[in-house]
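Removed: one protein chain of the complex. Kept in place: all other protein chains.
First chain written, first letter: the chains are A and B, and each begins at residue 1.
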Amino acid sequence: MTEGGIKHRVESGRDLQALEKKGLELLYPGRPRIAVAMASCGRAAGSGRIYESIGDELERRGLDASLVPAGCPGLCSREPLVTVLEPGKARIYYSGVQPADAGPLVSALAGGEVYQKRALGAEVEDRLVVTGRQIDLGPPPGNLGLLADLDFYRPQVRLATRNCGCINPFSIHEYAARGGYRALAEALAGDPSGIIAEIKKSGLRGRGGAGFPTGLKWEITAGSGHDEKYIICNGDEGDPGAYMDRSILEGDPHSVLEGMIIGAYCMGARHGIIYVRAEYPLAIKTVGHAIAQARELGLLGENILNSGLSFDVEVVMGAGAFVCGEETALIASIEGHPGEPRPRPPYPARQGLWGKPTCINNVETLANIPLIAGRGGDWYAGLGTAGSRGTKVFALVGKVKNSGLVEVPMGTTIGDIVLGAGGGPDGGRKLKAVQTGGPSGGCIPASLVDLPVDYESLTGAGTIMGSGGMVVMDESVCMVDMARYFMTFAAGESCGKCTPCREGTAEILDILDRITQGGGRPEDLDTLDELSRVVKDASLCGLGQTATNPVLSTLRYFRSEYEAHIKDKHCPAGVCRNLTVYRINPELCIGCGLCAEECPGGAILGRDDQPRVISQESCTRCGACYRICPQEAIFFTGRGMPGA
Amino acid sequence: MPEMIINGLAVNFRSGETVLQAALAGGIHIPALCHHPGLGHFGSCRLCLVEILAGGRPGLAASCSLPASEDLVVETGTERVVRARRVVLGLLLARCPDAKPLLELAENLGAVKFTPRPGDPGCILCGRCVRACRAVGANVIGFAWRGRDRRVAVPFDQPPADCLGCRACEQVCPVNVIKVVEDRGRIRIFPWQSEIEMAYCRNCGAAIGPGVQAGRLQKRFPVEGPLSGLCPACRRRFQAALAGGLVIQPT
Partner (left out) sequence: MTGNEYTDIVKRHTSPNGRVLSILEEIQRKYRHLPEEALRAAAEELNLPLSQLYGVATFYTSFSLQPRGEHIIGVCHGTVCHVKGAARVTAELEKKLGVSEGGTTGDGKFTLESVKCLGCCSLAPVVSIDGSVHARVKPETVDELIKSAIPGGAPGD
């Protein structure tokens, strides 16, 4: 998917304008432009076939239109997503598109109409956040609302994800047309310390989890006198339930590259590395392509934009280890060792990769840099709260209606995100908890929906911002099982170097296993509490220091659920099989027999239209009957409960 | 000399020293297992915890890898330190219930009781042997696997061909699980199963050292002709004799 067009080096602002002009012709081609969301999430939902079908249809009808892949616009649960832009008209978003829709969609397009069946919303203007410029597209069709008015998009301010879903990620021209590489050109004409000052003013804090002020990190690295320095983009994104970095790398790789080049200029780095986890093959491919393009145009390499800056970037692929997201483990991994953290200090900013000063930044952090460099620190600081400036991208996932990536100003409440953008739990159940920060974070109860999301508020509530995972849980989720899940994760991902993390997480996991299997003892809760605190206090790296947050937070907010497991041998959510007994209420059962058909173990007895009974000996407590029963005649109770 | 405060006392330190080093020099005892004065700091056992009260990020830190600095104020016996130390020691004991040095430490410091879950027999994974092998040996042992499966291993559990037999690993192990057996002109190091032939002086029969080591020396600093294969004492004597014009025929 390489692009034709300008091949010579970009050396000046004028060359950049040429790049931009070509990009504008691609984005607004004077004929219909159809973009299919083809990030990993889109592909999983089948967008590859949609892309082909639409291509076939266009050809069959001889319709002249441009068909391009795009990144993910965020609303992943409605994928496959397709956008159609006709000259002088609003851009139409289609969701849940199936291969069979290709025909009617293309024929609607041929007739200049909207394909109502899959239409989601319209976009009447494009705002280029980097420059502040606005491009009017055209009036919306009469019978379709604006995309921006959908619950999902209403609270959003898309800065880091500004281009995801809009541009073809394989096109450097389209990136330039959205204002890309302008901030770089301006930055290179000025003084590095001036840019660092703007970043400090912006209040930007690292989006990788620790929230360290980015400007300060850059200043320290810049001040670490050495002729060789590195800048590393941390794309390890190992938190289960978080995928904003994947989406940016797949949807807008140049924004990260531009952030890195600006960083290289500010800090005097000659080498850049993007470390991407092995589970993200498409991100690796997209970024690799972007690097090659930038190199070809001279935006990477020697004497970038005639400024004297020389900088190049390479991709390093991880090999399956969550702990490699920790910065010293990441360095060990790049140097060819197991991903084992080492004590800090020395911090990487002074002594990092191969012993040289190294600045490590998260993907989303870097994607924000061109904006701040372009629009100024004050502009960015205008969003968010006093301690947490700007926006944050969250992966709003789990038991929620609208699931996907939402980017909101810091300080937006949990409720505005989960109930507002997310539309609340799917399937009509009640919201129980929201888990943020992945395996390093905690579960906040539904009662805290008014909590603003910023670094301090989340920490105060016993969880963390982390990288932005936000998993919504309804009443069908067992909090003890959740704690057990995260401890399984932590124990499996602990490198094993330090005692508390290696032995402590294993011990905690054993206790939680026992509790969920019905062997819980009254003293377990105190042991869990003490162990969790010590693992947090005494571990060597951030993994151990945060690994027990899921346990501590669930103990804090859902203690009674632990007690039910231990005392009553009862799992209120019906998740822990060993504790759960299924029964059929003979008064409600109509004898339809669906449950017997569904039961994998043949445990349901009775026939004809007689009420059924469950043989407790044969029942494996999988819950299949409970889920299928049309009469809600099947219920469960705890093994130790009266009547069980 | 700069000073810091440990347990309310001013303690001197040299620049570049850690809190643990400063404490030891100042006569303050801090228990430690993975630390060895001859090896770089590693920070894995987490027994040497101290609590930072001022001059750093408040909370617990491993003193073996915490640089001493002027405004640092730490305590070695706060409730938080004691609690953490007891848990850490308890976890190590659950792994190695029979390790004498741990039992002795537990007697002094106390340890929380956990269900025993023996790991790789007796090894506390402090990594001293690995670091010693890297520093003075041939780098034949290393950490393998991860999490609770982590262990010190020789690749593919095969006897390591390059082992020098230097016995550095044995010398630094704090729980004495590395054993060396000398037997009919060879030494065997367990659990690595290294087997090294000893080299003997061609003249007097005294042991020169492990054969691999002698071979390496010979390769690096060759001794030619009649002087090769001799122990240093015999070599010196023969060298003097040679200088005197004698022709010798070692037996």
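Operating definition for what follows: contacts are C-beta pairs under 8 Å (C-beta built on N, C-alpha and C of every residue); 3 or more make two chains touch, one makes a residue touch a chain.
Computed from a predicted model, the values in this text were never measured in an experiment.
**Q** Considering the full assembly, with which of the depicted chains is the omitted chain in contact?
**A** A, B
**Q** Among A:278, A:292 or A:386, choose the residue that contacts the chain missing from this document, as touch is defined above.
**A** A:278
**Q** In the complete assembly, which of A:246, A:536 or A:570 touches the absent chain?
**A** The single option touching the absent chain is A:246.
**Q** Can you work out which residue in B:38, B:155, B:185 or B:215 touches the chain that's missing from view?
**A** Result: among the candidates, B:155 touches the missing chain.
**Q** Where the complex has a chain not shown, which of A:128, A:592 or A:622 is the residue touching it?
**A** A:622
**Q** For the chain that got dropped from the picture, name the residues of subunit A it touches.
**A** Where subunit A meets the chain not shown: residues 40-41, 43-46, 76-77, 79, 237-243, 246-247, 271, 273, 275, 278-281, 314, 316-322, 333-334, 336-339, 353-354, 395, 397-399, 403-404, 435, 438, 469, 471, 473, 477, 485-486, 495, 622.
**Q** Tell me where the left-out chain touches subunit B, residue by residue.
**A** 138-146, 153-156, 160
In this section, only the chains that are shown with their structure count from here on.
**Q** Which subunit B residues qualify as touching subunit A in the complex?
**A** Residue list for subunit B touching subunit A: 41, 43-47, 49, 59-60, 62, 65-67, 80, 83-84, 87-88, 91-92, 94-95, 112, 114-115, 117, 124-125, 127, 143, 145-150.
**Q** Quick check on the complex: what are the subunit A residues that touch subunit B?
**A** Residue list for subunit A touching subunit B: 321, 338, 340, 342-343, 345, 491-500, 502-507, 510, 530-531, 534, 537-540.
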